[in-house]
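Removed from the display is one protein chain of the complex; every other protein chain stays in position.
For chain A:
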């Protein structure tokens, strides 16, 4: 039971980090559009985050698979596949020279990802509370919960 709680706490922080990272990237891109940031800075800021995000997302996906949480795994899987594809085609980083050409696509992509991550986050929070409740109450009390 403790392990379960630990898993959910971990995934809570991971998905929180993912949401924050993507949110930050979106903000960078909108700043770029509004001319508050230059392309050099934008791309270096975003590109710095991309690989950690991919790794984090991939590992949480694998973690779900290993801990046999099917639903969570399936929710995380599409994004992981997409990340893997981008990485394989070497398109994962923002191209500083052509930022403006792809900016609308990049923004859309990040908004979609943000949606995914938020869904994941909410699911994780739900399971976290559930699991917290599980662990802090007695087993027989649980029956009264439902």
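Heads up, the rule we're going with is that contacts are C-beta pairs under 8 Å (C-beta built on N, C-alpha and C of every residue); 3 or more make two chains touch, one makes a residue touch a chain; residues count from 1.
Convention: contacts and distances are computed from a predicted model.
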>> Considering only the chain that is not displayed, what protein name does its UniProt record carry among "Ubiquinone biosynthesis monooxygenase COQ6, mitochondrial", "cysteine desulfurase", "Protein transport protein Sec24-like At3g07100" or "Replication protein a3"?
In response: "Protein transport protein Sec24-like At3g07100"
>> What does the interface between chain A and the hidden chain look like in terms of residue numbers?
In response: 32-33, 35, 38-40, 43, 90, 93, 95-97, 99-101
